[in-house]
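For this depiction, one protein chain was excluded, whereas all remaining protein chains were kept in their positions.
Right, subunit A next:
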Amino acid sequence: MNGKYRFLLAALPLAVVIGLSGFFYDRLGKDPGELPSVLIGKPVPEFTLPGLEDGAPGLASADLRSGTVTIVNVFASWCAPCRIEHPMLTALAKVPKIRLVGIAYKDKIEATRAFLGELGNPYALIGADVTGRVAIDWGVYGVPETYLVSPGGEIVWKHVGPLDETVIRGELLPRAEKLLK
């Protein structure tokens, strides 16, 4: 083996370590179980959901094409992280020109009512997805999940897990502002 090859061979472990470090650094702080949504950039799925009260308006896909920027939050009274993110939703509901709507996922209607009665109702509209079938059309695999929908009814962004200030300020609001322009 001549000197040049020997040098290359000696540099190999260093190259491998640098490569792996870069890869691990890139993955740092990311959840490997989190799936990218295939619905980004696609129109919202077609659905109609009943409301929480008899005769109360529910939520349908037409509501999401009404020309306003909409945040769709999938929640359930039985989901602990939903309780944690609730104050964030209350704050989001106060942001002007953005509408917050909810889909109650696989929850008894009375339980959803009690949950919102206790914590307050931040949603402009709520649809009760008692069987969870509509949520499957949205690609939901764990509550809470939050979607940002364009005025024309296109899904722009999705977040899995509870919303926190970092996500809202760093990801949600900048995208919503871009849609409002």
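Keep this in mind: a residue touches a chain if its C-beta (ideal position, glycine included) is under 8 Å from a C-beta of that chain, and two chains touch if they have at least 3 such contacts; residues count from 1.
As a convention for this text, contacts and distances are computed from a predicted model.
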Next item on the list: Determine which name in "PRC-barrel domain-containing protein", "ABC transmembrane type-1 domain-containing protein", "Cytochrome c-type biogenesis protein" or "ABC transporter ATP-binding protein" the UniProt entry assigns to the undisplayed chain of the complex.
Entry: "Cytochrome c-type biogenesis protein"
Next item on the list: Have a look at A:33, A:55, A:96 or A:117 and name the one touching the chain we're not showing.
Entry: A:33
Checklist line | Contact residue for the chain not shown (choose from A:62, A:80 or A:136) | finding: A:136
Next item on the list: Just the residue numbers, please: which parts of subunit A touch the chain that's not shown?
Entry: 1, 33, 35-39, 106, 131-133, 136-139, 141-142
